[in-house]
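Every protein chain except one is present and positioned as in the full complex.
The block that comes next holds chain A.
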Amino acid sequence: MFEQFRRVANFYFLIIFLVQLIIDTPTSPITSGMPLCFVITVTAIKQVEVDSIHATIECEQPQPDLYKFVGRINVYMDNEPVARPLGSENLLLRGATLKNTEYIYAVAIYTGMETKMALNYQTKTQKRSAVEKSMNAYLVVYLCILISKALINTVLKYAWQADPNRDEPWYNDRTEPERQRHIVIRAFTDFLAFMVLFNYIIPVSMYVTVEMQKFLGSYFIMWDDEMFDEEMGERAVVNTSDLNEELGQVEYVFTDKTGTLTENNMEFIECCVDGHVYVPDIICNGQVMPGATSMDMIDTSPGPGAREHEELFFRALCLCHTVQVKEEETVDGIKHGIHQGKSTSFYISSSPDEVALVEGMKRLGFTYLRLKDSHMEILNREDEIERFQLLEVLTFDSVRRRMSVIVRSSTGELYLFCKGADSAIFPRVVSGKVEQIKARVEHNAVEGLRTLCVAYRPLSPAQYQEVCHLLNGAKLALQDRDKRLAEAYDVIEKDLILLGATAVEDRLQEKAADTIESLHKAGMKVWVLTGDKMETAAATCYASKLFRRNTQILELTTKRTEEQSLHDVLFDLSRTVLRQIGGMTRDSFSGLSGDCTDYGLIIDGATLSAVMRPAQEDSNSGNYKEIFLEICRNCSAVLCCRMAPLQKAQIVKLIKASKEHPITLAIGDGANDVSMILEAHVGIGIMGKEGRQAVRNSDYAIPKFKHLKKMLLVHGHYYYIRISELVQYFFYKNVCFIFPQFLYQFFCGFSQQPLYDTAYLTLYNISFTSLPILLYSLIEQHIHMDILRKDPSLYRDIAKNSLLRWPIFIYWTVLGVYDAVVMFFGVYFLFDNTTFTSNGQMFGNWTFGTLVFTVLVFTVTFKLALDTHYWTWINHFVIWGSLVFFLVFSLLWGGIIWPFLNYQRMYYVFMQMLSSGPAWLSIILLIAASLLPDVLKKVQMYAGFGYVPTLMDNADKLYKGQLSEFTPMASLHAPSKAGRHRRGSGNQRNAPNPRRSAPFHKKLMFTRWRRTPDYRTFAPLLAFADGSRHSKQGRAYGGTGPGTSV
């Protein structure tokens, strides 16, 4: 839809330019066509000759995924080709550095536009904000207005000219060729001429200004010192400036758990082998015996089998990972380092869990030393070095949720060690103490710990040969390599023997709970999407205040669906939710919104895919999505656990497509969040420990989750206010500008006579009125930053694109038309058949236009000044400066006979006008008359301006002076809506939680406000706009006062 509008806009500009015969092409829309080139799939094979080693490389066609590469190298040894697989680990991307070796052989496979960087640059899909969508809707409206204006004038012209005397008065007859032209052609020419005359009503410069505003405005996000993280030395990054205002519109927040809500700073807590729990001592002195801190579950006399399992378990954890050891000569990393002689080394891995596990093993006595010549070396408790030959690594992926290694011990035995999520391991286990370990895993998960299970499988040489064969076949495949590898892994990782489980703690990020609470108060629904176990995730959710103690948890999990059919569960839940909502409305009407429960939903990946499954032939399954959405809508928090990355994106997509089309935001730090970051309206990356893939694919990136609060509540709010004013103001000022010209046609025989001089027509949008609004849209702050942050409910005021609704748009347009009528007819009556100089001389049509134009420039500039709540010296400079510029320009333009002009119609017009007293008086009068309705509206919007000082007094005491900069906008919104919400939601949420006392004060304050609705009858327009909002929210928050029934 949007692209269509975009093209309409482009097309329109093109036509206008063509009609004006100015050969100047606007920006072309071909950019959207470019990605098509890459849609064509990877089929053809490219051949590259490698010179120094005689080999050929076969690889896939260039594709944008940075982390995918499939290829094969055929090395010719004695003319005998030996095929080796090439994967993404063989591909060096830009910025790679060479380590541990002097040189490598390398071949450039993709160059120029085929590089992954170039492909990614172009294929990134453009996201469009809701504001831009409204803008385009408005544009279409204005286009219709323009066309109808031109049509009306054309029709009227010919109706008017039906009288032959008017058609061609002798003083104004046509030339011969004109007379011979067909009437249709003449009418069409006239239509086009009117179009050109009125085309300024479409604010071409708006697009330029909006782009500039977004680009320059995004710097304030990057510059924000409060979003700078000292620890990491990172500041916020803006990848797209297109979505600044969308940050103020977010309704759903989808957040990853690990690394986003939590630190992703793992600490090994315990492990459990066959039911024996081992807790490493914090003070690690080389050797710590498990018995010292052993738990009650430990069998005092472990049998020989158990002993063997224990050894195997520790070795498995030391071997089954992809951790690298980095050795440093300095004595820096004491914390991470292992002391081995002089040199200190520490572990690096893409997964913090693995580092935690390997470090945990070290504390339990088994130290992983290094990988040398494909042998892994382990220092065991007896200070002996054990060497295992690493044969295969079955790498981790988030779908399988496990990884394996195949090693050969020094004694020649072959083992497959596998570690992974419990759900990925248990189904593949054939023996081991499954029950005890499962119990322990669940216990740990409830504590909020991340659990992993470890299992092994001894392999016979014959089995190993088979495994090798399978793997090589898959790895060498050029097509469907991933799929074939997955199949191979599936075959290999089976018949496992369970060894034990580990538990790793991931602490919550600083202020995560506070941030989530603020988001909730701001009316956003927060969903946590995680791959973790339900219990782990739920514990985190409680810790981060996503779920509160009074939150009623609804479960939609495999456990439940095993008992009942999915159908029944869904209907049960929806009934529970809806009943409560109905009850709540009644409650709140009676004024006692006492024990309103808010709901939290927990759903797991398997159930979700069942819900999402497309409709089958059996009865109601098609409705599952709807019911599910209905339940979700009524839950303030949703936790989705056991999610695959693609499912995260699916969820986002599902919500995006639901009937309210809410604005979604996805935030995450890892590669598994990329799909959801790309899918959501706004994607935010956290600069975490799992690489920068999320950051690279995001629209904005922030160092920590807590920065989201300022990002949304302050920056988002500001940008939304700013850009909506920008858009509305632009349309307004162009109506004011062009409508008098339209009216003038009625008095000049529909002859397309312009009212204003060409210089004024051209410069109006470019220089006389452009800078003040641009500056406004960059630095306006209608409410002080600290208040926005302290009172998240202010965010609700701008929810649902509330400042760009049709009633408000119509208000602005009507105001524009009114101003235009005042300006035009004011001057018209002033000119009515009389002179207004004291020397009796008459003024002509250019004086008429100049007078209208002068009033116009002053009026629109003052209108903006009235809307400005934050006057810095720059505002003063730009607003008054642009008026002064207009005056100086006009004096110059009319003061000199410009040699390059072929007409001198403006010569001395402006000065002559200023020499007349009534002209001055009428300028003042018309400006005042134009601004009067808007001033009155503002006064009414303060709805009982008498309250402003009252509020200020209270607020000063409450906020210890911080509210002294409380601006009227805030006070306007706060009582009428936010106050009401707060009363409702404040009671629900805060009453059982007496620790938060601040809202209580505010409640007191706002009960005083509830009388204000009586005023609203004075402002029907505004009340109308508000009313629509109220009715929308009425269901959730009820009609708490008589005022809502406007």
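Assume contacts are C-beta pairs under 8 Å (C-beta built on N, C-alpha and C of every residue); 3 or more make two chains touch, one makes a residue touch a chain; residues count from 1.
Note that contacts and distances are computed from a predicted model.
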| item | value |
| --- | --- |
| Protein name as given in UniProt for the chain not displayed, "Auxin-induced protein", "Importin N-terminal domain-containing protein", "GMPAA guanyltransferase" or "Cell cycle control protein" | "Cell cycle control protein" |
| Full-complex contact with the absent chain, from A:806, A:829 or A:880 | A:829 |
| Which residue of A:148, A:460 or A:841 touches the chain not shown here | A:841 |
| Interface with the unshown chain - residue positions in chain A | 165-166, 169-172, 175, 219-220, 222-226, 228, 230, 233-235, 718, 747-749, 751-754, 779, 781, 785, 826, 828-849, 869-875, 897, 902-904, 907-908, 912, 916-918, 921-922, 925, 928-929, 932, 936, 938-939, 942, 944-950, 965, 967-968, 1008, 1011, 1014-1015, 1018 |
